[in-house]
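Step one of this worksheet: look at the structure below.
Omission of a single protein chain aside, the complex is shown with its protein chains in their original locations.
Chain IDs A and B follow the sequence of writing; residue 1 opens each chain.
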Amino acid sequence: MMLKSFLKATVFAVGVSMASGAMLTPSLADMIYNRGMAAEPESLDPHKTSTVYEAHVLRDLFQGLVMQDEKANLIPGAAESWTVSDDGTVYTFKLRSNGVWSDGSPVTAEDFVYAFQRLEDPATAAEYASMLYPVVNAEEVNNGKAKPEEMGVKAIDANTFQVTLKAPTPYFLEMLTHQAAYPVSKASMDKLGADWVKPGKLVSNGAYTLAEWVPNDHIKLAKNPKFWDADTVKVDVVNYIMTEDRSSAMKRFEAGEMDSYDDLPTEQLADLKAKFGDQIRVGPYLGTYYFAIKTDKEPWNNPELRNAISMAIDRDFIAEKVWQNSMLPGYSLVPPGIEGYTPAMETFSDDSQIDREDKAKEILAKLGYGPDKPLKMEIRYNTSENHKNTAVAIQEQLKPLGIEVSMLNTDTKTHYSFLQQKGDYDVARAGWIADYKDPETFLGIARKASGNNYSNYDSKPFEEAMDKAAAAGGKPEERMKDLAAAERILMDDVGVIPILYYSYHNIVSPKLHGFDDNVMDVHPSRFISKD
Amino acid sequence: MLLYVFRRLLTAIPTLFVIVTLAFFLIRVAPGGPFNQERGLSPVIQANLEAQFGLNDPLWRQYLNYLNNLLHGSFGPSYNMPDFTVGELFAKGLPISIQIGTSALILALLLGSTLGVIAALNQNRKTDYGVIALATAGSTIPTFVIAPIIQLVFGLSWKLLPIGGWGDGALINKVGPVLTLALPQIAIVARLMRGSMIESLRSHHIRTARALGLSEWSVVVKHAVRGAILPIVSYAGPTAAALLTGSIIVETIFAIPGVGRYFVEAALNRDYTLVMGTVVMIAVFTILFNLIVDVLYAFVDPRVRYD
Partner (left out) sequence: MTDVAIAAPVAGRSFWGDAWARLKSNKAAMISLFYLALMAIVCVVGPYFVPHTYTTIYADYVRTAPSFSAYPKADMIESALRDAVKRMRVDVDEWHQDGDRVFVTVEASKPVDERSARYLDRSDTFHDTRIENKSDDGRKLTMSAAVKQQYFLFGTDNTGRDLLSRTLMAGRVSLAIGLLAGIVAVAIGVIYGATAGFIGGKTDEVMMRIVDVLYSLPFIFFVIMLVVFFGRNFVLMFLAVGAVLWLDMARIVRGQALSIRRQEYVQAAEALGVTRGGILVRHIVPNLLGVVVIYMTLLVPQVIILESFLSFLGLGVQEPMTSWGVLISTGAKNIGTANWLLLFPAFFLVSTLFALNFVGDGLRDALDPKDR
């Protein structure tokens, strides 16, 4: 009896405290795309972004001079046409006459001048300021050594925007597809101050406007009726739904709460493929997963030893079993997929694994390592199930060679700050994703001056080869050959140990159309429709 | 009593001050900063970022700036989500965590206590074993196991609940998270209550009450429970603070936009201002609930006096 009244009280109290909020009732006529995302965008200010999650949302909100279509091909954006001077340093863009901001004001060349200057302004502290460094004086402005007005950007008239580069840069247009090169509305920033990025207030010139942003829950984009191509945009509402837990996301997809999701728990891939079949999309992505190895520390400063270690790693096993074929074995720093470029592979990439291991054993014996004098190696990696499994697999693979591997797992910030401050380590896991479709974005990290040169690789022939390639900017084919030659030097030297090539992992409902697979994993919502 | 409460609130201020100071310096000792990531930044860009957030000032000046802002009611912008201030992030997330936490707490206290009392009254009989078994199971199975099971069974198989999301506060979206949070707490409260109830039932004044011929109901509810409730009250204090500030596991698995995730994420991201915000919040909640608990002690057990 007492129990009953207690229970009633419980139910009542719980019910009262829970009953709040109304159910969402979407308008039935709208086409709504529930787009799952694995992480939260950090900022929707295009000049303050740093991750790919922001890129997806910003691509829907804004239009840069040039954009990418659903196949990641370059298409005109805010600029309807452009010309390049003969020496390749002056780009003149003709902006669309019907390009307007969501508040009705026209998109002018002044907007782009302002945006480019703002990106380099030290006060903005843009993380991707380097994206426009090819522009005259851009780096100097970012350094504080020049004034923003001195940058090589000019508004010839309201509809004509001109950019002057330091040297011919064949991949400049690709770089302009990056969100750091998007325009912003100076008028709205002057009026609203720091609030200009808030939902409902953000002025954008792309296919959508920012309707809602509940941090860690969802971002809601609504179709922008003023967009110059609004007639072709079919999805009315895009809900970016943030779900960090991959397993949970799979369940949400299965329950129909999401129409697509941009990551997969790869250790379950075999089971997922069995359950979801074609809805699973896995394919090559421009990124490399590699081990940095301290090239200036004993005993790793011996290229033969580095080569031995690299040979002994069974990449097929790691790709097939650890990553369940969601990644591909990698033998070069630059992944395949860039037109006109053939990556330089490791010397042993054609040998069978048995041969490689025999050779590796020989080298180790020659250098004096054996069961009584084992080689000790520490692998550092940042926390993640797959990084852990990869390191564990490699530890087992190196054991029969007499290499004793210990592992050190730290959280991501600790890991990278340690690497960036050139702490003391042997081997560390790292990855590099292309910012734009060109080998230079990869090879650049092996240069002595690069902050991302975790191997401390310092090779005069490599630097010379890279300089030669930079000088050949006006001749794309020759430049590609020079870059390949540079990569050849790097691979022969084993400046880094490539392990895998990245791939994208998406799961896409068959109701969606226009979500085409491409090597940059770019899927603008304006080209998507849903049954 | 009022004087006591007043005195406690007064001592809360220096306590908060100590907490803020310790936390401020503690978090800056950890390696790494808000801007270290896979893609290393050039020294120029890093310098620009640090200048923007004042991180290149000497530490003592940063500390004083922070205190100054705090006194004016501002926690500063979040380093990793600069579009929002810490205050805004909390304003959006805290009500959500509180809703879920309160429901879970009430469920745990009421249901758990009831079960504990029932078990104690039937000590060493089947009911008792049943409650113990359930309680043990509930307190030993971690939340990160319960949550996916609820998603699988109630969500996918029986299609009764959504898998995740806040759904703008819809009732049905709260069931999963509340259940997951409450289950281990029900178990713990039940066990605590049972144990302390058994002791209470054996105490002298209960024997006296029975000898005096008071009804069983009166004996149990008015006297035994009152004596037994102390450990529950002690436990409820910090538990309330923890539940109301959200659980990272529940919020991650059910994709609930509460503040629980900030406790871990902000620390892992070295988002200094957000971490400080979480520290202050936990401190305020802890102090508040401990005060409530201490006041309740005096009501529950008249022998406890604060003098």
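The working rule: a contact is a pair of C-beta atoms (placed from the backbone, for glycine too) under 8 Å apart; a residue touches a chain by one contact, two chains touch by 3 or more.
Only a predicted model underlies this, so the values are computations on that prediction, with no experimental measurement involved.
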{"item": "Residue, one of B:94, B:107 or B:287, that touches the chain absent here", "value": "B:287"}
{"item": "Listed residues B:55, B:163, B:192 or B:243, member touching the removed chain", "value": "B:192"}
{"item": "Touching residues (missing chain, whole complex) on chain A", "value": "246-247, 265, 267-268, 270-272, 316-317, 321-322, 352-354, 358, 382-383, 385, 388-389, 391-393, 395-396, 407-411, 414"}
{"item": "Contacts of chain B with the absent chain, listed as residue ranges", "value": "8, 11, 15, 18-19, 22-23, 26-27, 29-31, 132-133, 136-137, 139-142, 144-145, 147-149, 152, 188, 191-192, 195-196, 199, 202-203, 230-231, 233-235, 237-238, 249, 263-264, 267-268, 275, 278-279, 282-283, 286-287, 290, 293, 297, 301, 303-305, 307"}
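Convention: only the chains that are shown with their structure count from here on.
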{"item": "Whole-Å gap between the CA centroids of chain A and chain B", "value": "37"}
{"item": "Sites on chain B touched by chain A in the complex", "value": "30-33, 35-45, 48-49, 51-53, 80-84, 89, 92-93, 99, 102-103, 106-107, 110-111, 114, 118, 148, 151-152, 155-156, 159, 162-171, 174, 178, 217, 221, 251-258, 261, 268-270"}
{"item": "Chain B contact footprint on chain A (complex, rising order)", "value": "2-3, 6-7, 9-10, 13-14, 17-24, 40, 42-45, 48, 50, 122-127, 129-130, 139, 142-143, 197-198, 213-218, 241-245, 247-248, 251-252, 254-255, 257, 411-414, 416-420, 430-433, 450-452"}
